[in-house]
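A protein chain is absent from this complex, but the other protein chains hold their places.
Now for subunit A:
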């Protein structure tokens, strides 16, 4: 697993180490022509791969800007030669659809509280597992690590029954609670390991100064753990924002997020492109903004969280 620490280590290693170059090792002054040809071929190949990767997404975007009739009769690539057919009509129509806007807000109302809850609860627990003493601590922590790969599927039915009894089924708090619980093992794992790297002397000094555990946690551990917390928060936010399975079961019509609202339109795919394409774009624009705004934390968070 690549964690923040790992990434930092590999970056450090990647730096050129001039001291290591052995004497007598002279680089050829010019790249040989065969090598240059090889490089051009590689460039061309990767360019094609990049284009292939971009095309399906570009297709969605252009389709979302075309009318229903245009999409029904021809492919989105026609818009490349006739950009006149592009308009934001689908988006204005979509934003007037109260079901979709409600679903968008539900997505926000589910992802933001879940992210906060996971970060807070996992930070508390991570600190306890790293620096506090209580009976069975290491065994319990191993159990938490083991829960890392428990599939969400196994929780669906039992938790649905439990929430049914508690009156949480089909509500936003229910979805939030479920996501929080299944986000915790990874979050605790990540933060505990990060907190454990804080130099012991710092904590001891703080304790010596008479700082209570809460003060040490909030004024020393949390600020020091900020990079890990940032990566975790981004990963967790995306995980929940993009989820469909959990909400499909635990949310009702009033509390369903965008993913669930859109999937219900999939049945008539052909005739619903005018809703589905801009809807999908609406749902992926937020993660994309997060992606470009927090590139480094994003990559590290996704990398670390991929074990889930």
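In this section, contacts are C-beta pairs under 8 Å (C-beta built on N, C-alpha and C of every residue); 3 or more make two chains touch, one makes a residue touch a chain; residues count from 1.
We adopt the following convention: contacts and distances are computed from a predicted model.
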{"item": "Options \"ABC transporter permease subunit\", \"Acyl-CoA dehydrogenase\", \"Chemotaxis protein CheA\" or \"Multisubunit sodium/proton antiporter, MrpD subunit\": UniProt name of the undisplayed chain", "value": "\"ABC transporter permease subunit\""}
{"item": "Residue among A:55, A:219 or A:271 that touches the chain left out of view", "value": "A:55"}
{"item": "Residue touching the undisplayed chain, where the options are A:67, A:85, A:171 or A:242", "value": "A:242"}
{"item": "Touch with the omitted chain, as defined above, among A:95, A:121 or A:224", "value": "A:121"}
{"item": "Touching residues on subunit A - with respect to the absent chain", "value": "1-3, 5-7, 9-11, 13-14, 16-17, 20-22, 25, 38-39, 42-43, 45-46, 49-50, 53-57, 59-60, 63, 71-77, 121-122, 124-125, 127-135, 137-138, 140, 142-159, 161-162, 177-178, 180-182, 184-185, 188-189, 193, 196-197, 199-200, 203-204, 207-208, 213-214, 217, 238, 241-245, 249, 259, 262-263, 266-267, 269, 273, 276-277, 280-281, 283-284, 287-288, 290-291, 295, 298-299, 302-303, 306-307"}
